[in-house]
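Input: one structure, supplied below.
What you see is the complex with one protein chain gone and the rest in place.
Letters are used for the chains, namely A and B, taken in the order the chains are written, and counting of residues starts over at 1 for each.
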Amino acid sequence: MFELLGVPPQVLFGQLLLGLINGSFYALLSLGLAVIFGMLNVINFAHGAQYMLGAFAAYLLGQYAGIGYWWSLLLAPLAVGAFGIVLEKTMLSRLYKLDHLYGLLLTFGLALIIEGVFRQVYGVSGQPYPIPALLQGGQNLGFMFLPNYRGWVIVASLLICLATWYAIERTRLGAYLRAATENPVLVQAFGINVPVMITLTYGFGVALAGFAGVLAAPIYQVNPLMGSNLIIVVFAVVVIGGMGSILGAILTGFGLGILEGLTKVFYPEASNIVIFVVMAIVLLIKPAGLFGRER
Amino acid sequence: MLKTFLLAGTAIAIGAGAAGSASAQISNDAVRIGVLNDRSGIYADLSGEGSAVAARMAAEEFGGNIAGAPIEIVVGDHQNKADIAANTARQWVDTDNVDVVADVPNSAAALAVQEIMRDRKHILLMSGPGSTDLTGKACSPYGFHWTYDNYAMAAGTGRAMYEQGNEKWFFLTADYAFGHSLENETTKMVQSLGGEVAGTVRHPLGTADFSSFLLQAQGSGADVIGLANAGSDTTNAIKQASEFGITQAGQNLAGLLLFITDVHALGLEAAQDLMLTTGFYWDRDDATREWSAKFESLHGSKPTMVHAGVYSAVRHYLQAVKDAGTDDADAVSAKMREMPVNDMFASDGKILPNGRMVHDMYLARVKKPSESQGPWDYYEIVSTMPADQAFLAPADSGCALVN
Partner (left out) sequence: MATNTQTAGTLRQDTINPTARNALIVLGLAVAIAAPFVLYPVFLMKLLCFALFACAFNLLIGYVGLLSFGHAAFFGGAAYVTAHAAKVWGLTPELAILLGVASATLMGLVFGFIAIRRQGIYFAMVTLALSQMVFFVALQAPFTGGEDGIQAVPRGHLLGLIDLYVPLNMYYFVLAVFLFGFALIWRTVESPFGQVLKAIRENEARAVSLGYKVDRYKLMAFVMSAALAGLAGGTKALVFQLASLTDVQWQMSGEVVLMTLLGGMGTLFGPVVGAALVVTLQNYLAGTQLPVTVVTGAIFVVCVLLFRRGIVGEALRLMGAKRN
């Protein structure tokens, strides 16, 4: 078979595929963060923990209620989103009048609690979650082997990201949302219930994290620590993409995933830090982020 | 359990950091054993609470006390972190009157604890870790490496896989002391037999997703992928290798350190025909079956070699304390080295000058689902490796205590 720059195609395309899969998660999670930040001006540090909750919800639904993967894809995000709404109503909303840093600190504390509780109950070695029967096996494409489930992850992520983008940028509800972000007082004066919108937005962002968690469960092991290192990479993705830009979050997420995959092929030692290096460069050249607008 | 630092500190603060007291009787009127291992992470199943159960079983054989001094067992979770292990061991010895520390899987943690115990002149009974450095360049007169080590794994599984025709190797290595040591030993063994190593890739301890590393392994064209890792790292790698069609495409997997709990977690369907080296199998003879049945009634699963090793080491230690009439580390070490190790775990086991306890090791093959008659009936013992083949001669170990 042909070789590209001294690298066999199996390896190159395989890593690109893996990069695209990672990128799917980066995109989904940074989308959730961007949505929450856009409305609430809060950095939801608990996003990683909520992603983990989604995976555990799927696992628990399977263990105790016999509910399979496909229903979990719907139910788990709803459950996690509902949990998010409770958090927002009881705790987050008290902090809106204060410095935004307190929101960060609160969600950080919540992340510690959520992760600590699950860690206490389940340990850190991870629970297995089976790949749904429909998606088992894979396709041998000649230049690489594509497991079916991983292909599905990319498709699902793209669908949800595009649907969210469409809802926010092209529908009336989205227009209200964007307006409330710019000028909540005025929008409230028009009779739209802004606090409820805020609560629901937070719930939606958290549900996105939960959805990503269910997608991750069959491939990454359901594990209390699965969110914690991932969330920091997602922060970097959001900084690079520019806060508050929905399209920016999606494109940057997928793009950086692919970049990370490429780095694994040619310079594997740097693959962990390449995203942070890109972040440093972007900050020096364009501090607002690639797609961001200065607030 | 552990006393609070305030109470103990008042009594012991002056002696903090100094050597443990040498006395002609049992210090503090109790023989306290600290079982330090991973109780909640990737190595929890192969060690964890099971090791504490094994230690208690050993203590029971002495009626729970030695010359009137009660035997107490405390447990600690080092979470696979060398600094937590070191701090726990240090605090145990300095302020909590712990006399001996046992188990300590995770070679980085074991190396750190070895330093502390050597400095404070207390005995360390290692069953969990694998690094040969523990009886090599980091050896200690108070450190005893009981159950297995990476050389034994290389000599057993490495050689067996090579002789099956796997001459070109690729290593998937856990990136810390244990993984490096296991990869090293197996490389030496393979190369000495005439094989070659096509490449190696390092993964962080506790990796959930091996896909990227497995891809590299696949791309190397090796006959066999040597898994120089343990616990859930190994089981995840094996599961995902199957998911990516690697095993179906013809590459073999060599689980260089495999425990019966890993096979249990994988299931025979996924694990069948894997070769492995072990220091203990519950179904080997009547003595092991009897002990293991009792262990299972207390812990809920059959013992791994780590559990059995903790039992054997603690039992031998307690016997030495009884015979020496004191728990002073120097006296007990000398006694331990004098007596051969004879129990259900080892017959005529010997402690070498570098702290290595040598005994027979067993090469086993994981049964196919059709060959197994029930849960835990997983291994077929293929051959026995005598002690001198399974372990390095002290002169070759690099230990400064051996002249």
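Assume a contact is a pair of C-beta atoms (placed from the backbone, for glycine too) under 8 Å apart; a residue touches a chain by one contact, two chains touch by 3 or more.
Keep in mind that what you see is a predicted model, and the values were worked out from it rather than measured.
Chemist: Considering all chains of the complex, which shown ones does the missing chain contact?
Modeler: Within the full complex, the chain not displayed touches A, B.
Chemist: Of A:91, A:156, A:192 or A:290, which residue touches the hidden chain?
Modeler: A:91
Chemist: Which listed residue (B:60, B:83 or B:285) would be found touching the missing chain in the intact complex?
Modeler: Considering the complete complex, B:83 is the one touching the chain left out.
Chemist: Using the document's contact rule, name the residues of chain B that touch the chain not shown here.
Modeler: Contacting residues on chain B, toward the hidden partner: 1-2, 4-6, 8-10, 12-14, 16-17, 81-84, 86-88, 90-91, 94-95, 107-108, 111-112, 115, 175-177, 204-205.
Chemist: Even though one chain is hidden, which residues of chain A still touch it in the full complex?
Modeler: Touching the missing chain: residues 43, 91, 94-95, 98-102, 104-106, 108-117, 119-120, 228-229, 232-233, 235-236, 238-239, 243, 269, 272-273, 276-277, 279-280, 283-284, 287.
Going forward, only the chains that are shown with their structure count from here on.
Chemist: Please give the residue numbers of chain B that touch chain A in the complex, ascending.
Modeler: Those in contact with chain A are residues 40-42, 44-45, 201, 206, 208-209, 211-212, 215-216, 218-219, 231-232, 236, 239, 243-245, 249.
Chemist: Considering only the defined contacts, which chain A positions touch chain B in the complex?
Modeler: 8, 10-11, 14-15, 18, 119, 123-126, 128, 131, 138, 140, 145, 147, 150, 219-221, 223, 226, 264, 268
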